[in-house]
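Everything on this sheet refers to the single structure shown next.
Left out: one protein chain. Kept in place: all the others.
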Amino acid sequence: MQEYLSTFIGSIFVENMIFAYFLGMCSYLAVSKNVKTAMGLGIAVAFVLTVTLPVNYLLENHVLKAGALSWLGDQFDSVNLSFLSFIIFIAVIASVVQIIEMILEKFMPALYNSLGIFLPLIAVNCAIMGGSLFMQQKDFANVGIATTYALGSGIGWLLAIIGIAAIREKLQYSDIPKPLKGLGMAFILTALMGFGFMSFSGIKI
Amino acid sequence: MSPKNKLILFNPLSKENPVTVQMLGICSALAVTSKLEPAIVMGISVIAVVALSNVVISLLRNTIPGRIRIIVQLVVVAALVTVVNEVLKAFAYDVSKQLSVFIGLIITNCIVMGRLEAFALGNKPLPAFLDGVGNGLGYALILIVVGFFRELLGSGTLFGFQVIPDKLYEIGYENNGLMILPPMALIVVACIIWIQRSKDKELQEKN
Partner (left out) sequence: MNKDSNIYTLIYASVMVILVALILAYTSETLRPQQAKNEAIDKMRQILTSINVESTNANAEELYDKLIVDTYLINSQGNKVDGNAFAVELTEELRKPIEERNYPVLVADIEGSLKYVLSLRGAGLWGPLWGFISLDDDKKTIYGASFGHAGETPGLGAEIEKPFFAQAFIGKRIFNQEGTFTSVAIVKPGRTVQGKDYVDGISGGTITGQGVDAMLFSGLEAYKPFLTKE
């Protein structure tokens, strides 16, 4: 139980996708001009991350890894398909996004209309691919921990984008040097928030 | 080279720089720039992937079925990135260890997908190739500048060799440890944007 909790808290604060690794910055910068749309994108990212990462975890451990196919029989012991992992991961992510898009369109048109424009963007969001790649590197013990990690990272990303959107809304009233307006200031703000989040790095549960 | 092709190749270095102007590919740009060497390898990898995937997609552009367009692009990019990753592991093992997951993240680097969508799908292979090289160079340029300053000020070295003379340390100069921390990459990019946009007023944002 403790392992789940520490993975969860750790992935939200300590290893925040935005502030520690700067993953998913493209859409983070493009869609953080107001809180409402930022929230929409954040929720969509968190959701897709939580769905795709466990799927990729299972594929990684039962199909792709060296020796992962041994459940098919002893002769498959030496098969190593890890060179396919990038393609499989991105294919899973793209298809999950596609399926979610279709389901939402059919059953929840209101939500689809508010999220619709972001969904195709999500397939190429670095945070989601990054989640799967970190999963591969960290070698989680079981699928439960991997899911917890995915959920935590998603929530961390959501927090980050809401935070910056809220600040950027207020920023319209500040007197910023002209060349720094917009993108430049967003970078500096993210850096400062990143420094803030670094203070979480001592947390151990 | 025709003037038009020249424009396609060189514009992304300044006026249409993918990182500082088009706002693309920032994700992976920053995590690998605390040292100069990985920044350069990352830059070269991205140039290779953008240029080649641009050519492949441009060659295929009239055959790709509309409904699976994005998936086709992703598969082509993912395949190229896998090849780059395997090649690095075989011939530049030390650097590939440092880059770790960030090579894989080239797949979702918005520059690649952005250029495929915006350029390769509607142009012939040669301009598409130049566009890819240009944008890759623009990205690499930013990476190298950021990597240069972070390694120089943060560790006092370049490519791992000490360049700040010992004398300077004796009179009290210290490496700025802050530069090595990830958020400083953002600040350095912001400074580049600041300089670029004060020179080129057209690029300034209105609100």
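Going by the order they are written in, the chains are A and B; count residues from 1 in each one.
The rule is simple: a contact is a pair of C-beta atoms (placed from the backbone, for glycine too) under 8 Å apart; a residue touches a chain by one contact, two chains touch by 3 or more.
Keep in mind that what you see is a predicted model, and the values were worked out from it rather than measured.
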Candidate in contact with the missing chain, chosen from A:Ile9, A:Ala30 or A:Leu84: A:Leu84
Candidates B:Leu7, B:Ile44 or B:Val83 - the one touching the absent chain: B:Val83
Footprint left on subunit B by the chain that the document does not show: 34-35, 63-68, 71-72, 75-76, 79, 82-83, 86-87, 89-91, 93-94, 97, 100, 154-155, 177, 180-181
Hidden partner chain, residues of subunit A it touches: 14-15, 83-84, 87, 137-139, 141, 201-202, 204
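Criterion: only the chains that are shown with their structure count from here on.
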Euclidean distance of C-alpha centroids - subunit A vs subunit B, Å: 21
Of all residues in subunit B, those that touch subunit A in their complex: 20, 23-28, 30-31, 70-71, 74-75, 77-79, 81-82, 85-86, 100-101, 104-105, 107-110, 113, 181-187, 189-190, 193-198, 201, 204-207
Complex contacts: residues of subunit A adjacent to subunit B: 19-26, 29-30, 83-84, 86-87, 89-91, 94-95, 120, 123-130, 133-134, 136-137, 172, 177-185, 187-188, 190-192, 194-195, 198
